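Only one protein chain is missing from this complex, and each of the others stays in its spot.
== chain A ==
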């Protein structure tokens, strides 16, 4: 597998150099990379799922460490891990169901180290409850006796169900890999189509003669607005230019090309104009577990202005941006300081920024953070590819997409 390590390293390098941008591209590439990792991974006879999980985790740790701020990578790694767990479970349940019906008995008991077949169907159901669902009150009393739940002899169906054929097993191992790759393909498909699915809901949210405000540029927002325009809605868009990268300019250009009435404003004019706005629609960099968002710089200000005038603040985010972590210290841990050259021209300011000439430290500092944290109480609505959700509902989506064992892929998060 030398070539897969090379691909991984290449991807890691590109992440480190920030050559890959945008969470959609990053997550698609990450998913594709993990898919090839899985397809090239050799599987042992027993415990294939664990082997796969280990392999994916090893690669995942590298990817996350390469760019910890790009949370989408971590999300995809966790999604893939969850997929493996899910597929493994559905396979074992199916296998045991089959065995129960067949009632075959065979003599090779030795490979029973694989723990699934000895358990009764009820035990497997219990296991599925505990692995796939996050812990809940319901399972509180049922959960503990994982070790003690070996059912009493009177209740188990019979000893014959305990054995499985090795031939059957190798079929199963191939099947597991196949199923996992299939599911990862679906995931890649989802990532690719998430813009369209979000855009489909545009007409429900944008009405005639409304004024929409957005800041910077986001592909999701562009598609969303265009979808509303295509469905014959006529509305106006205010675009805050999004200093220091001024991506709002490109967004404005594209909107005008599609025939939308567009107004470009400076970021500092947002508060002045917010009273005329009906709805703020923005994209996010990542959605945290508490419903807060990590968003391009300047959005917290927009959210506060919107709250002041009771304007709905709507965030568009594909489900790959959903991150199962809580922002403990978002301003410091989940931010990135970009080059000062985006703000200032080195030619003009080189004398006051020069470390060599002056005595001691330079008097001029430039700080250029890339992201803002917008707390959940400022967000009115999330529109994801599965529909519109309240910020306080994010945890439920997270419970659907991730298994709790994978929340900490890294040994030390945030370091």
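Here, contacts are C-beta pairs under 8 Å (C-beta built on N, C-alpha and C of every residue); 3 or more make two chains touch, one makes a residue touch a chain; residues count from 1.
FYI, contacts and distances are computed from a predicted model.
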| item | value |
| --- | --- |
| Among "Translation initiation factor eIF2B subunit alpha", "UBC-like protein", "Cytochrome c oxidase subunit 3" or "ATP-binding cassette sub-family G member 8", UniProt-listed name of the chain not shown | "Translation initiation factor eIF2B subunit alpha" |
| Given A:13, A:136, A:268 or A:350, the one touching the chain that is not displayed | A:136 |
| Residue, one of A:45, A:326 or A:346, that touches the chain absent here | A:326 |
| Among A:31, A:52, A:252 or A:289, the residue in touch with the chain that has been omitted | A:289 |
| Residues from chain A at the interface with the omitted partner, ascending | 122, 126, 134-138, 140-145, 148, 152, 154-155, 289-291, 326, 328-329, 376, 392-393, 395-396, 404, 413-414 |
